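My structure is below; once you've seen it, I'll send some questions.
Just one protein chain is left out here, and the rest sit where they should.
Labels for the chains are A, B and C, by order of writing; each one numbers its residues from 1.
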Amino acid sequence: MKKLINAPDAVVRDALRGLALAHPGLAVDLENQVVTRAALTPGKVGLVSGGGSGHEPLHAGFVGYGMLDAACPGEIFTSPVPDQLIEATKAADQGAGVLHIVKNYTGDVLNFEMAAELCAEEGIEVASVLVDDDVAVEDSLYTAGRRGTGATLFVEKIAGALAETGAPLAKVAAVAELVGARSRSFGVALTSCTVPAAGKPTFDLPEDQVEVGIGIHGEPGRRRVPLASARELAEVAMDAVHGDLPLEGELLVLVNGMGGTPLIELYGVFAEVAAYVKGKGATITRSLVGNYVTSLDMQGFSVTVCRLDDDLTRLWDAPVSTPGLRWGR
Amino acid sequence: MKKLINAPDAVVRDALRGLALAHPGLAVDLENQVVTRAALTPGKVGLVSGGGSGHEPLHAGFVGYGMLDAACPGEIFTSPVPDQLIEATKAADQGAGVLHIVKNYTGDVLNFEMAAELCAEEGIEVASVLVDDDVAVEDSLYTAGRRGTGATLFVEKIAGALAETGAPLAKVAAVAELVGARSRSFGVALTSCTVPAAGKPTFDLPEDQVEVGIGIHGEPGRRRVPLASARELAEVAMDAVHGDLPLEGELLVLVNGMGGTPLIELYGVFAEVAAYVKGKGATITRSLVGNYVTSLDMQGFSVTVCRLDDDLTRLWDAPVSTPGLRWGR
Amino acid sequence: MAAGAWLKECARVVAAERERLTGLDAAIGDADHGANLDRGFQAIVAELDLGDEAEPGAQLVAAGSLLIRRVGGASGPLYGSALRSMGKALSQGADLSTALEQAVEAVEKLGKAVEGDKTMVDALRPAANAMALAVQEGIGVREALDRAARAAEEGAAATTPMRARKGRASYLGERSEGHRDPGATSAALLIRALAATW
Partner (left out) sequence: MAAGAWLKECARVVAAERERLTGLDAAIGDADHGANLDRGFQAIVAELDLGDEAEPGAQLVAAGSLLIRRVGGASGPLYGSALRSMGKALSQGADLSTALEQAVEAVEKLGKAVEGDKTMVDALRPAANAMALAVQEGIGVREALDRAARAAEEGAAATTPMRARKGRASYLGERSEGHRDPGATSAALLIRALAATW
């Protein structure tokens, strides 16, 4: 394992130290691993998210004006514990309640639920939205359901923008639900990631094969296929998305790198995704290309598509100022 | 070689197609590989840069308000040809002359010089600034001199901000020179990059070794040392920088990933760099952490330090709106 | 009854099997199960009073709470709730078999998993059943615990051919078949540790 780290069990802490030093707009509680905005906005609905580390800039990199109020990074690929989430929720409560944005994984769900219960007991109004956009996973009563991946960024941005307008918790939760319901993702891995504590790649992938339908935790995908061109791999991903939620109207598209894929390749993939969308008669009106919802050092990409409407577009365009996403101020 | 591409010789073109589709604020001439702002500002000094592709978001990702007016991406790691640069210079000439921002490599220097000569013959006022910040390379009359690396971003941002105020060419060139003169860089590679046309890693690096003093083209570094902690590697880099330009006063620091290194590791490195700077009695007042001046899929980092003054800080803070760097608007 | 000894033995076994558990999780999950449990049980050993004087029920409640506070992931809340339920039952005077039943029910309730879903329940449920049956048959607690541990081990081994329906492994669909579940494996280790120390 070759990593720029001090020690496997110091990775998260060290990164948080760096985050704190690089971004004076954030308040970082290193002890409890809670990242909050340095300046809060009384009366605003608070947005809290969190999850295992290893997906940077998600979530801590999305704390700031127009997105989250607080984030809880867990250990690598391990959901945060209730204590962290409780502290973050209390910090983010500015008198109008708090929305928990939860990616649909058993661990995240259990820990957020425990925290929400305890916060409710302490009198904080908490609503939760479950993000489950990954069409690679069968959504059935007999499974853990779909994973939450790239759509989390959309939910955090758009719900964050609405919260900034002073909207009440119910409305913020509703738009978060709406964004999730209108979003779908699919991912492809060229290489496995390496979890620092494990010290070796999570899975072995021959030079001529790719994993299709991967998540963001180094989970193997649904199947392996021969390495193919960017165009063919983009088609595999888009077929899966389109098969689940037909591409129609105005779309927000994220072509996301898994952490180890350079921008030059992601732009190439975006060109193919755009051609695919055009072929279906839909239009990409907003887009994002880059490493946003990552899986440590994995090479690969995911595509997330959200069907926009005028309100969602306006909220997407609204100013945002976080370490990982910034425009308009 | 595992890459998200259609074909080795289509990589640059495909990425430019994606760039054009993702950023309506850019005008992309796919035929000539020239990227310009869609809307120019009559009377403003034009800023043109360019260089081999493979360093994304540099340079095309820095075209936009507050930075470049045009960029010329060459083939992978191959400087652009004079024709491209001439077209870009003409496009960027808004009546107040054009500044060429050139990274110090033989190929870039020769091609920019040819272009500048021809543009001058056609009556366009052209000034050039040579960026040569990499202290890993001996700066001597008997070598090609220092390489231009991370400081290019600083030069483009700060000169771009000054140009936006309507300053004349001489002043814009002078501030560009100043930023270059006050900046130093040093890089470390954990892995080699793979040039698509070459199909295999440029150099072999054993699992337990790193290359120290690398550039941004997969050139091997000055020496190999055993893989060490983030702290030790940051120290190696900072010792080299500090040995050349003592760390003093207020600093702008870029901790830059080489393309394949995830953000979680870069923040860890930033924490070590910050500790080092503090130990020297200097202060990091502005910083940037991320993959900005990359070397395809290489894993590793570089640090670039610039000694700020009040003017430079103000220009750094000024609004910028490009695909790769954005704040304030 | 020595809850402290059990917890210490759990910590020892989990540390020793850490790599293996993480390796199993790498195959059908996210390669952290060993690290997760190790973090939790090391905290228990380091931070709790595991002496013989303390009340076992209270010790288990404290240990469960600490797992919840330190582990995260799916296994933190699940094992944490299990220990808390077990401890509460013991404190209220329940026998070990009943307490184990409570622990397993807590996992089932929280995780909504049943036997055959390829989770820790596939080790825990047979263990609780075997223990209850043995007690019913009038068998002594040591022997009953040994049967429980064996049932857990068999249950864990039986997860290999299963297709996962809960947790991260469920994302793999049929590709989850042929791999032993990490949580069932750790559950068998913890029950075996119980049999060895109680």
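The definition used in the following text is that contacts are C-beta pairs under 8 Å (C-beta built on N, C-alpha and C of every residue); 3 or more make two chains touch, one makes a residue touch a chain.
This one's a predicted model, so the numbers in the text were calculated from it and none came from an experiment.
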Message = Given that one chain is not shown, what are the shown chains it touches?
response = B
Request  = Looking beyond the chains shown, say which of B:Ile76, B:Ala92 or B:Met238 touches the absent one.
outcome  = B:Ile76
Key: Selected from B:Ala136, B:Leu153 or B:Leu233 as touching the chain missing from the view   = B:Ala136
Remark   = Touching the hidden chain, out of B:Arg17, B:Arg147, B:His242 or B:Arg307, is B:Arg147
Remark   = Those residues of chain B that touch the unshown chain are 52, 74-83, 105-107, 110-111, 114, 136-138, 142-144, 147, 195, 197-198, 202-203, 215, 217-220, 222-223
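Simple rule for what comes next: only the chains that are shown with their structure count from here on.
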Note = Whole-Å distance, C-alpha centre of chain A to that of chain C, is 31
Note = Whole-angstrom distance, CA centroid of chain B to CA centroid of chain C, is 54
Request  = Take the average of all CA coordinates in chain A, do the same for chain B, and state the distance between these two points in whole angstrom.
outcome  = 29
